[in-house]
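With one protein chain withheld, the remaining protein chains of the complex are depicted in position.
Right, subunit A next:
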Amino acid sequence: MLKVENVKKAFGPVTVLDGVNLTVNPGEVVSILGSSGSGKSTLIRCINGLEKLNAGKITVDDFDVSKPKELAEARKRSGTVFQLFNLYPHMTALQNITLAPIEVLKRPKAEAEAEGRALLTQVGLGDRADAYPAQLSGGQRQRVGICRALAMKPRYLLLDEVTSALDPEMTSEVLDILAKLAKDGTTMVFVTHEIEFARQISNRIVFLEKGVLLVDLPTEKFFAADGGLAQPRVAQFLSKMRKD
């Protein structure tokens, strides 16, 4: 279980997360919606330990990310895919994927590479294993980024606006893969602006507004008139996003 309890985070005088509570059970797909600056990405960065909490507690399968000794275990259980891919530019697609399994999980190189190639094949990049990031398109890079996270066999996949830097065609390449992962039962925390897609794959939708978690509802309920839409801020956000 991934548990966020009363988390507060401020950057200087600016409060970004103000008492957020969230629980993600294995097998669930939880999408986090909210306008830019609402704290969505910061929440992900708190879960994977890139930001220190000011208050509250985050545990990944009972490992507390605020405790240095437990952070390593917590990180083994979660994999992050970034908005700007953040691939290692000097390594091939395959090397990007196998580095952590070999160095952190101490997997034999041949095994890690075989698994890496299998992952690349799954995302339709079986023939680009030896390409460098600079030789790949944005959509291809992000698919490598997803493989890199999956190679660590995480229990929770954290996706931080993974399609925001892609054009619509590349976005659909990446979303197709996420849909497949969701169908296979991968647990995901999905920060996104792709509302329709979130609606299709999520079990639950969470709405953040100015660092406060306003709504946390099952997907159907979120889009129902007596559910999430009853919240004026959610209704406003959804109608604005649909117009764009």
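Structural remarks
Please note the rule applied: a residue touches a chain if its C-beta (ideal position, glycine included) is under 8 Å from a C-beta of that chain, and two chains touch if they have at least 3 such contacts; residues count from 1.
We take it that contacts and distances are computed from a predicted model.
Its record in UniProt calls the unshown chain "Amino acid ABC transporter permease", which is the match among "Outer membrane lipoprotein carrier protein LolA", "Quinol:cytochrome C oxidoreductase", "Amino acid ABC transporter permease" or "Ring-1,2-phenylacetyl-CoA epoxidase subunit PaaC". Across A:9, A:75 or A:141, the residue that sits in touch with the chain not pictured is A:75. Of the candidate positions A:6, A:21, A:121 or A:135, contact with the unshown chain belongs to A:135.
Checked against the full complex, the candidates A:68, A:89, A:168 or A:232 give a single residue touching the omitted chain, namely A:89.
Panel shows subunit A; residues 48-50, 72, 75-76, 78-80, 82, 84, 86-90, 99-100, 103-104, 132-135, 148-149, 152 of it touch the chain omitted from the view.
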